[in-house]
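Here it is, the structure, as structure tokens.
For this view, one protein chain was removed and the others were kept in their places.
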Amino acid sequence: MSVHRFPCRVYFEDTDAGGLVYHANYLRFAERARTEALRDLGVPHATLMAEHGLIFVVRRIKIDYLRVSRLDDSLEVITTVLAVGAAKAELAQTIRRDEETLVAAEVVLACVRCDDGRPARIPSRWRHAMRGLAQELSGAED
Amino acid sequence: MSVHRFPCRVYFEDTDAGGLVYHANYLRFAERARTEALRDLGVPHATLMAEHGLIFVVRRIKIDYLRVSRLDDSLEVITTVLAVGAAKAELAQTIRRDEETLVAAEVVLACVRCDDGRPARIPSRWRHAMRGLAQELSGAED
Amino acid sequence: MSVHRFPCRVYFEDTDAGGLVYHANYLRFAERARTEALRDLGVPHATLMAEHGLIFVVRRIKIDYLRVSRLDDSLEVITTVLAVGAAKAELAQTIRRDEETLVAAEVVLACVRCDDGRPARIPSRWRHAMRGLAQELSGAED
Partner (left out) sequence: MSVHRFPCRVYFEDTDAGGLVYHANYLRFAERARTEALRDLGVPHATLMAEHGLIFVVRRIKIDYLRVSRLDDSLEVITTVLAVGAAKAELAQTIRRDEETLVAAEVVLACVRCDDGRPARIPSRWRHAMRGLAQELSGAED
């Protein structure tokens, strides 16, 4: 897997009275894609919660809205890993329709404890799986 | 308090590409109103969770969509209690714009345990508070 | 096609602080399934809007919440057509996890004009396609 691809259809719930996808809903598409990326990497988020009492939360998002999207559009969320640190990971996600990029986002995730929200180390199984995605992209050394 | 009234504005997030409020979002308005009704009755849902480990969940909804609503409409959710049993409560909720009823719903709530979802008795403080709302409406005996 | 089956995954956006799927969100799953059912029947909702200036809106829903659902659950929405009249259609939809029914809904749709919301006849292409689904189920005559 060089990048993760997640297909996504635009339904009525995703649009607003302007006739377009409501801007906050692209973040929902991006989150679905991150969840599926972890599952496809063999390190599901649910396992992180159940076995380690940890959860990834969003620390920062920069999101550019480049083109609009409408009801029934068939979209694809492309997810790549930019960097994985001890307690944080940085991802790039774009949302495309055919080959056209509609939305480009950079997302910083932090690993925190479910019970008190304090920062925690990303377990090595997750760190390596996520870096694996980045390595294939960039050839960077661990 | 004879009935509970909760004001509610329609924002972009509530509408869809048809230009109207998306049908499922009226249930969000109704749930906000139930939460505020319990708070205003002095028996907040949060206290039910924290002190008793219980939560109200929706068991059944019948909802009629009579008239449409649009961006920027100023709505009001009217909540009344039809019946409060040992472990269930039945409410009537209407959503109005001025004096016009847009949506009419009957909602059955069940009291369940947070940890395992099993049915549980509604604590007497909640039962009496909710019946108080119904009594004032109907004059019914406890 | 005897019934329409639509797969659906539970993501964070679908859950609430009770740890379960938020009740209104099952209506979103059901609407996605209706949209895909029309598409798979060859009579997309988008075409109804573009060619006829018509839209299906929800007139009434009865929904029973029988069992709960959690993050990461893999669900299926089963849609069948109960009746198709001149301007209305009635559907039954259940949401299942494996063979277990979690939610059962009856949905009445009305066909209305996009511009003024007035009731309109369902175009025959849509009526026949939707009845086709019902016929295969029930053997009922048109």
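When the chains are written out, they are named A, B and C in that same order, and each has its own residue count from 1.
The definition used in the following text is that contacts are C-beta pairs under 8 Å (C-beta built on N, C-alpha and C of every residue); 3 or more make two chains touch, one makes a residue touch a chain.
Because the structure is predicted, anything quoted here is derived from the model rather than measured.
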(message) For a quick check of understanding: of A:R39, A:R59 or A:R96, which residue touches the chain that isn't displayed?
(response) A:R59
(request) For subunit C, enumerate the residues touching the unshown chain of the complex. (result) 12-13, 15-20, 22, 24, 70-71
(request) Go through subunit B and note every residue touching the omitted chain. (result) 9, 11-13, 28, 31-32, 35, 44-46, 71-72
(message) Just checking the interface: what residues of subunit A touch the absent partner chain?
(response) 18-20, 23-25, 27-28, 31, 55, 57-65, 68, 114, 117
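The rule is short, and it goes like this: only the chains that are shown with their structure count from here on.
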(request) Return the chain label for which the distance between chain Cα mean and whole-protein Cα mean is smallest. (result) C
(request) Measure off the straight-line distance from the CA centroid of subunit A to the CA centroid of subunit B, and report it in whole Å. (result) 35
(message) Roughly how far is subunit B from subunit C, centre to centre by C-alpha average, rounded to an integer in Å?
(response) 25
(message) Can you list every residue of subunit A that touches 2 or more other chains, as numbers and ranges?
(response) 12-13, 71
